[in-house]
Structures are given as C-alpha cells and as structure tokens.
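Of the protein chains in this complex, all but one are displayed in their positions.
Take a look at chain A:
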Amino acid sequence: MELFDLPLIWAFIIGFGIIMYVLMDGFDLGVGILFPFAPNEEARDTMMNSVAPVWDGNETWLVLGGAGLLAAFPMVYSIFLPALYIGVFLLLAGLIFRGVAFEFRFKARTSRYLWNWAFAGGSTVASFAQGAVVGAYIQGFETANGVYVGGALDWLTPFTVLTGLGMLAGYALLGSTWLIMKTEGNLQQWAYKITLPLLLAVLVVFGIIGVWTPFVDEMVRERWFSNLSIIWILPVLTLLCAIQIYRSVRDRRDGMPFVATMGLFITTYLGLVVSRWPYVVPPEYTLWEAASAYESQLFLLLGLLFVIPIVLAYTAWTYWVFRGKVRAGEGYH
C-alpha cells in the first residue's frame, strides 16, 4: 500500500503547469495574433518589447509539462500525441517560427516584414492548435488497450475548429489586456479600443462551446445537469469576470482588465476540469489508470518539490524586474 496518492498529487502539479502555461504564454501568443492589426510599425516594436524578456520563460512550462506528462502519465502522452499528430506538428512549427522571429526581427531591416509574418503566423497557428487540443480532449479519444486506434484527422471536427477559434479569441483578449497594462499612449488607446469587441467574441464563442460541450458527451451532460451542483458557480464566476473586464475597460483602469481576463481563463479552465474529472484520457481512462509506476512518480517528485518553488520565485523575479510600462523606443531606437 502506497503512502501517498501520488497520481493525485501529480494531477495537481500538471494541472497547475497547464494553467500557468495558458495564462503566461497566452498573452504573448495573443500579442502575436494581434501583431498584423497594430496601428503602425513603431507600435509593433513596443508590442514585441513588452513580451520579449519573458516569452521563453513562459514556454518553459510547455516543455516541463510535456516531460512531466511522459514521466507521470505516460498513457496520456502516448495517446494524445499520436491522436493529435498533425496538430502537434503545426503547434511546434508555429512555436519555432515565432521563437526565431523574436531573435531575428530586431536584427533585420529590409527583411523585417518577413519576421513580422513569421511572428504573427506562428503565434496564430500555435494558438489555434492549442484550442483544438482542448476540443479534442473534450471529445475524447478512440482507444483500445491503452493505445490510440483512431485516424489521423479524427481530432479535426467542427467542434475542435470552434475551440481553436475560441482559443484564438481568448489569447487575443489576454494579449490586448496585457498591452493595456504594459503600454501607454496611442498603442494603449488602440488596445482599449479592440478589447471590448474581443471580449464579445470570446463570450460568443465560449458560450457556444459551453452549450455544445454537454451534447458532445453524455458524461459531461450528466455531470452538469443530473443535479444542480456547486460547480455551477464556475460559469457564474466567468460571467462576473467578463463584467469586470467591461467595467474596468470603460473606467480606463490599466491593470484590472488583464487580471479579470486571467480570472475568466481560470474559471473556464476549472469548468473544463470538473466536466471530465477524473478522466485524463476520456472516455476510458482515469488519472490512476494512466499513471506511471509509483517509484517513478516518486523519483521525479522529490526533485520537482525542490525545483518548482525556485522556478516560481525566478519567474516572479523576472516579472518584477520588467514591471511597469514599456515605452515606445525604449530598448529600441
């Protein structure tokens, strides 16, 4: 008999890693999505500068999540990746292009427009792919004996296209509220202007997804409608966050829209988690069935218990160092 319920602890760690990734890489992907629509080239410089010091730290959570998933829940890793094969490739290609765009755009002069496209295109493709992954998770996977047996494009359905678009809109909203918080002047005014239409788009798409999801799967329907449970507080909180975004944009409060957007993401994420809990490979496998051996989970946990606090402290320190407004021309002339 094992001393601790390690799979449960690991589920919390990885669940925490995922939402950290979504919130943090979300706003810098969002800045990339908004990039082509920026008022001018100077604004683009500032936009990129606002995320340049932190974006690769943000992506560390993705790599850590991937490796952690292999270590703690290998079944999830070895079913999701084959099932999402083409989507994973698009995600990686997108992340590579936007990653190198960060490096080369500031070095480039005549070829700068190419790096602009690499940054915007890469961010958009990667965001859409992430949304589609979420949709595919809600849909569930066709498996036999712990192995994916479906087709190459099973993940691509009208529902996952919608969740992909939802992620695009959501990240764009995170991006615009981030810009409200981090910039000033014309760029900030532009960010204020686009935030409410983006919020509307997010509410519409999230709303459709919310209504559609219970019909995608019976278990989810059961969870939400069989008896009126405490979990209904989550969509209520999501709505409250949306109202808060609206009010704070109306009152021109610089920091609050971003905070409220993070709240909107967190409550939506929790809503998703409770819909499928404790299934990590729906509709078949729970987190206990998908877990790796006890000694393997323990071996890595001992290291991570020491490391995660340091990662968090370092992350906090980085954001502290780069706090405050990014001004046009600052760090770039």
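One rule holds for everything that comes next: a contact is a pair of C-beta atoms (placed from the backbone, for glycine too) under 8 Å apart; a residue touches a chain by one contact, two chains touch by 3 or more; residues count from 1.
FYI, contacts and distances are computed from a predicted model.
**Student:** From the names "Histidine kinase", "Molybdopterin synthase catalytic subunit", "Molybdenum transport system permease" or "Cytochrome bd ubiquinol oxidase, subunit I", which one matches the UniProt record for the unseen chain?
**Tutor:** In UniProt, the chain that is not shown appears as "Cytochrome bd ubiquinol oxidase, subunit I".
**Student:** Any idea which of A:N49, A:T183, A:T213 or A:T268 touches the chain not displayed?
**Tutor:** Checking the options A:N49, A:T183, A:T213 or A:T268, the one contacting the hidden chain is A:N49.
**Student:** Can you work out which residue in A:L70, A:V216 or A:I231 touches the chain that's missing from view?
**Tutor:** A:L70
**Student:** Quick one: which of A:L95, A:A132, A:M167 or A:V205 touches the chain that's been left out?
**Tutor:** Touching the chain that is not displayed is residue A:L95.
**Student:** When the complex is taken as a whole, what residues of chain A touch the one chain not shown?
**Tutor:** Residue positions of chain A that touch the missing chain: 41-42, 49, 52-53, 56-57, 59-60, 63-64, 66-68, 70-72, 74-75, 77-83, 85-86, 88-89, 92-93, 95-97, 99-100, 102-104, 106-111, 146-152, 292-293, 295-296, 299-300, 303-304, 307, 310-311, 314, 318, 321, 331-333.
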